[in-house]
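Left out: one protein chain. Kept in place: all the others.
Note that the chains take the letters A, B and C in the order they are written out, and that residue 1 is the start of every chain.
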Amino acid sequence: MKKLINDPNDVVPESVEGFVQAHADIVVAGADPELPYIARAGGAVAGKVGLVSGGGSGHEPLHGGFVGVGMLDAAVPGPVFTSPTPDPILAATQAADGGAGVLHIVKNYTGDVLNFETAAELADAEDIPVKAIVVNDDVAVEDSLYTAGRRGVGGTVLLEKIAGASAERGDDLDTVLAVATRVNDNVRSMGVALSACIVPHAGKPSFDLPEDEIEIGIGIHGEPGRRRIKAAPADEITDLLLDPIIEDLGLGSGEDALLFVNGMGGTPSSELYIVYRHARARLEALGVNVTRSLVGNYITSLEMQGASITVLRLDEESTALWDAPVHTAALRWGI
Amino acid sequence: MKKLINDPNDVVPESVEGFVQAHADIVVAGADPELPYIARAGGAVAGKVGLVSGGGSGHEPLHGGFVGVGMLDAAVPGPVFTSPTPDPILAATQAADGGAGVLHIVKNYTGDVLNFETAAELADAEDIPVKAIVVNDDVAVEDSLYTAGRRGVGGTVLLEKIAGASAERGDDLDTVLAVATRVNDNVRSMGVALSACIVPHAGKPSFDLPEDEIEIGIGIHGEPGRRRIKAAPADEITDLLLDPIIEDLGLGSGEDALLFVNGMGGTPSSELYIVYRHARARLEALGVNVTRSLVGNYITSLEMQGASITVLRLDEESTALWDAPVHTAALRWGI
Amino acid sequence: MTGVGIDWALDWVRRSAAVVAERREDLIDLDRLIGDGDHGENLHRGYSAVLGKLDAAEPATVGDVLKLVATTLMSTVGGAAGPLYGTAFLRGAKVADAAEIDAAGVAAVLAAGLEGVVARGKAEVGDKTMVDAWSPAAAAAQQVADRGGSAPEALRAAADAARAGAESTDPLVARKGRASYLGERAIGHRDPGAESSALLLEAAAAAAGS
Partner (left out) sequence: MTGVGIDWALDWVRRSAAVVAERREDLIDLDRLIGDGDHGENLHRGYSAVLGKLDAAEPATVGDVLKLVATTLMSTVGGAAGPLYGTAFLRGAKVADAAEIDAAGVAAVLAAGLEGVVARGKAEVGDKTMVDAWSPAAAAAQQVADRGGSAPEALRAAADAARAGAESTDPLVARKGRASYLGERAIGHRDPGAESSALLLEAAAAAAGS
């Protein structure tokens, strides 16, 4: 394992420390190092619904990179790939509370759901109204009683931006939740890994992948995917990811969509644009208008090579909320 | 070799095509596919000095990702790691010419220098005044008659931003060149590779690195570094990169600096912030004020794992020019 | 002895911490194969924290010890296992409000723990989770209590049943937790949480000298 780290135990705290220093105009760290979170510089905005997300680390810039005006109020970084415990989530919730309640944005993993649930109960006991949206956009997982349900992946980024804009314009908690729910209902993703990642404290690749095989349907935790296939040209791989998305979303001619090609951390952006190019051509061939785009490393699995495709059906409101100004470390425009 | 590509020959054109589609609000592709370049959407700005850069591909987002308001007017993507020929550079120069002359920003590699030289001669023959700044900030290379001179690496990004702001505010060609020269004189960089990269048409790693060794003093073309050492903690590696930078720059107490930690393409941003944290602490211990920061993948070597550190001595003017609004695919603020 | 007391509970914690430290990597490896490779690290972080709190603790009941374990795991482990183990020990603590518990007490603790895991995680036996270890363990302890056995006997029976339960997860497809994303590819691999549950219950039996 070769990484630019010191002690594996210090990866998250040191990285968060550097992050907060580099972006001191945008973010601030929670005061108690035992309860780590990243919050907006300047504190909670009075009267605004607070947005809190979090989860295991290793997906940077998610979520800390999305804290700032127009997006999240606080993010809770757990250990690498491990959901944070309820205490820091509670602390972040308190920091994000501007008196209008807090929305928890939770990716659908058992650990995240359970820990955010407990934190919400604790917040409730302190009279902070909390609602939660559980993001589950990964079409690689069957959405049935026989699984833990679909994972929350790339759609989370888009949801945090759009719900963030809703909160920023002054919507109340129910409205922000409704906006978030609408995003979750209209977004689907699927990913591919060309290589595994190495969790620092594990020190070994998360799975062993022969030189000529790739994993289709991976999540963001280095877990193996649904199936392994022979390496193939980018256009073919793009089809394998996009087909289930289009089908599941029931996307049709004349609709508007945001196309998000996300890198898993170790893939150069040039390759992401090659995937984007074909995915866009496919959508346009269906009569779908790709009116907004996002390409880059936004929700990653450490240094994993690979990509995910996310498609969000857009309407006028979600488009406007997407376009609204945002000022975070990882997404910024209009400010 | 596992990559999200189709035919190795199509990597650059397909990637550029996707890039231009995804950022159609910012950039446009040159009309002739035989003379590929990326230019600002809307064309040359009348009366403004045009900024053109370029070089081999594989360093994305450099340079195409820096085309837009406040930065470059055009970028010329050569084949992977191969300087473009004079013809597309000339075409880009013509596209960038708003009547106030054009500055070529050239990274110091024999190929880039020679091809930009020829393009400048050709442009001169068409009465476009061209000046060139050759960026050479890599302290890993001895700057002597016995080498091709220092390479242009991370400093290029900062120079393009600052010279871009100078041109944008209406400075004439000589002034923009002077601003660029001042940046080049005050910026130093050094890089480390934890793994090699694979050039698509080569199909093999650019060098073989044992599991427990790293390359210190690499450039951005997958070339081996100055020396190989045993893998070490991030803080130690940071020292190895930073010491020669500080010394060469003669940076001292009370000075302001921009600290730029750049990822080589395959390293997660969490690791870059660990490097940033220690580099910043080192600079602060010297009494240097780190007043501006940049952390991320901005000048890369395909999927190489590793990082480079760049330090730019700042003065009031360069700080103001750094802060000026910029709207490109890879750097954006204030707009 | 027919009952187990506070000393047993403290010894259980120490033995748990030891076995988790010793088997940290194995648990990571199990979780790498069908999960995300953190289970051993998570439990190790949690039990190290519990150990650190043990000396200052002044437990008056077995439940006090279990509650300390519960709240510490809850606030240090994270992931799925943190809330699940945390809830299990919290519920177990509630029914162990005595300086010593007998076989029926052991069975009650395990039944309450199981109930807690199921309440939070909604898994059933056969879903390839820690429930597959806890459920037979609770049943086995109850049997020993029913036939008038001792607490150490109940713990031993529970440990053996948990061990068998953990092994029973090998051929299963998972229907809860991360391994459920893998479908058929989870077959042939042991559930890491079931394995750690067996290790913890074996530590409980060892602490009781059985």
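Just so it is clear, contacts are C-beta pairs under 8 Å (C-beta built on N, C-alpha and C of every residue); 3 or more make two chains touch, one makes a residue touch a chain.
The shown structure was predicted, so the numbers you read here are calculated from the model rather than taken from an experiment.
Asks: As a test of the contact rule: which chains in view would the missing one touch?
Replies: B
Asks: Using the definition of touch stated at the top, determine which of B:30, B:61, B:219 or B:244 touches the missing chain.
Replies: Here the residue in touch with the unshown chain is B:219.
Asks: Which residue from B:6, B:93 or B:206 sits in contact with the chain not drawn here?
Replies: B:206
Asks: Just one of B:37, B:66 or B:81 touches the chain that is missing; which is it?
Replies: Only one listed residue reaches the unshown chain, and that is B:81.
Asks: Out of B:98, B:111, B:129 or B:233, which residue would touch the omitted chain in the full complex?
Replies: Residue touching the absent chain, from the options given: B:111.
Asks: Which one touches the absent chain: B:30, B:56, B:70 or B:244?
Replies: Looking across B:30, B:56, B:70 or B:244, the contact with the absent chain belongs to B:56.
Asks: Determine and list the chain B residues touching the chain excluded from the picture.
Replies: Given the touch definition above, chain B has residues 56, 78-87, 109-111, 114-115, 117-118, 140-142, 145-148, 151, 199, 201-202, 204, 206-207, 219, 221-224, 226-227 touching the missing chain.
Simple rule for what comes next: only the chains that are shown with their structure count from here on.
Asks: From the C-alpha centre of chain A to that of chain B, how far is it in Å?
Replies: 29
Asks: Just give me the whole-number Å value for how far the CA centre of chain B lies from that of chain C.
Replies: 55
Asks: Provide the list of chain B residues touching at least two other chains, using ranges where the numbers run on.
Replies: none
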